[in-house]
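I have a structure here, written as structure tokens, and I will follow up with some questions on it.
In this view, the complex is presented without one of its protein chains, the others remaining in place.
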Amino acid sequence: MTATVLPRTGARARRHRVWRQPVVVTALVVLAGWLVVVASAGWLSPYDPLAQSADIYAPPSAAHLFGTDELGRDVLSRVLHGARLSIPLALAIVAGALAVGGVLGLIAGYLGKLADEVIMRLTDLVFAFPQIILAMAVTATFGPSAGNAVLALIIVSWPVYARVIRGAVLSIRGENYLSAARMLGVGPVTVLRRDVIPNSVGPAIVLATLELGNAVLLLAGLSFLGLGPRPPAPEWGAMVALGANDISMWWVSVFPGLAILTVVLACNILGDAARDRFDPNLVGGR
Amino acid sequence: MSADPDTDELLAVENLAVRLPGPDGPVPVLEDVSLSVRRGEIVGIAGESGSGKSMTARTLLDLLPTGAEVSGTLRFDGAELDHRDRKAMHAVRGHGIAMVFQDPTAAMHPMLSVGRQLTEHMRVHLGLTRTQAKARAVELLEQVRLPDPEGALRSYPHQFSGGQLQRIAIASALAARPRLLIADEPTTALDVTVQAGILGVLDSLRSDFDLSVLFITHDLGVLASLASHTCVFQHGRVVESAPTADLLRSPEHPYTRALLAARTDPAEVP
Partner (left out) sequence: MTTVDTGARRRPRVPPFVRYLARRLAIAVGLLLGSTLVGFLLVQAVPGDPVAANLSDEALGDPQAVAAFEERWGLDEPLPVQYLTYLANLVQGDFGMSQHTGRPVLEDLLDHVPATLEIAVPAFVLSVLLGIAIGMFAALRHGKAADQAVRVGSLLGLSTPPFWMSLLVLYLFFFVLGLSPGGGRLSPEFSPPPAVTGLYPVDALLAGEPMVAWDAVQHAALPVLVLTLITTATLVRFVRSALLEVLRKDYITAAHAKGLPARTVRYRHLLRAGLVQIMTMAGLTFASMLAGTVLIESVFAWPGVGNYAYASASALDRPAILGVTVFVAAAYILINLVVDLLYGLADPRIRLS
């Protein structure tokens, strides 16, 4: 049956190329666009995102492309400034979770035995909670703020990284060169730096891309619950929540929601493509 | 090996070429393959992995991946095999041509009972009732010399050893009374000690059922006592085709000689 394997992977590779082309390029463009917004929200925005005016609940018009909210604030300016808040915070969540999960995953995979057992049971425990619920409990405990939201989301999302990195370490640990390196008396730090970490980078990148979208979504969820950055900060989830006060004023929530959707969708598409490209067997995310 | 107008002829493959879709356009996997099998005959196909032996078997049963391009003539039991005629192909599969796979543990469904897997195609092809099919399944399991056939029907594949599973797979292949059995390396995945048993079962079934067998292997030596005719495959082509005895005694193609030489080497071809 080996004969069929070769051509089949070929066919699959071609499909992946097709998959990557238009959809993935669009996703890249969208994300790049948002990064530009993050960098230049200040002078892209027509108004001060916090400035209130008498012109409340103005529908989209030439003066206010996305309309105004219940305090007469310009929704477009708030959406643009929201990127400045949501995207860096999501990146911080991913970086933090990657750092915590990465280190614990390396320890679990490299040391094995008791350390592995303890860390893996810890991941099981965190997985026993739905993410948004645990994040809610943590932020509520420490008090709602941007920092605590980030902290809470790191706490709920590190286990995925730990498992994937541990898996990557275990797969190299099984290979001969690692034990050879050990026999040659190379110290564990050197082995980690030279063999283990470079080999964990691929899975880590795939996972981080997939999880970036998840981080944006969870952060928006926490803010929607009132547990994110404090008002009047223009956080997207909190802005959508404002729209719930009067659903007939659709523009108040539609535009920030679209912002969340486009960022998350772009991340998910890129994450999917990255998974196909680097590691078709990685069952990352959830 | 062009087909002679032999009334005994069961299967004739002429100028078969297969191309599979690849990343840079179609990739040829079989080119100009011709072979024939007479009724009651065992024909061997030898070659290394990737030489196109399994691909030939899959082409006969139309089990190629989607997008495969097939040209050439396939004639079975006096009629042309037309892959586009789905109904006819369904009738041929299992009923006309049956197949035994290399790894019996992978080729049996892990969650369906052995009884179910032995009888489901019997009922489709032969129109048997549940009781009739069950009785026949017991008979078949006896013929492949499996102990406790009744109990086996209620069991699941993981409860058997590889050798036992391969016997069950052979029984399943024969269940719908095929004329031709394709055995794709049926002993490769098995212990050396059980190989001989499987080969014995195959040979005795051939005479009992008046069955033709297309025996695919990478081990020319296995064919010596089994196949009357052997085709050697390399890179998707038939490089040599002759009566097995002649082929073993005086191999003409260098690749055949290499295969024979490899056989004396205890190391397995990967």
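Each chain gets a letter, A and B, in the order it is written, and its residues are counted from 1.
Please note the rule applied: contacts are C-beta pairs under 8 Å (C-beta built on N, C-alpha and C of every residue); 3 or more make two chains touch, one makes a residue touch a chain.
Since this is a predicted model, take the numbers as computed values, not measurements.
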In the complete assembly, which of A:62, A:114, A:189 or A:247 touches the absent chain? A:247
Answer key for A:93, A:225 or A:274 versus the chain not shown reads A:225
Listed residues B:79, B:106 or B:245, member touching the removed chain: B:106
From B:33, B:46 or B:176, the answer for touching the chain not displayed is B:176
Could you please point out the chain A residues that touch the chain left off the display? 1, 11-12, 15, 18-19, 23, 121, 124-125, 128-134, 136-138, 140-144, 213, 217, 220-221, 224-227, 237, 240-241, 243-244, 247-248, 250, 253-254, 257, 260-261, 264-265, 267-269, 272
Omitted-chain footprint on chain B covers residues 58, 61, 63, 90-95, 98-99, 101, 103, 106-113, 120-121, 124-125, 147-148, 151-152, 155-156, 158-161, 164, 169, 172-173, 176
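The rule we apply is simple: only the chains that are shown with their structure count from here on.
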Using mean CA coordinates as chain centres, what's the chain A-chain B distance in Å? 51
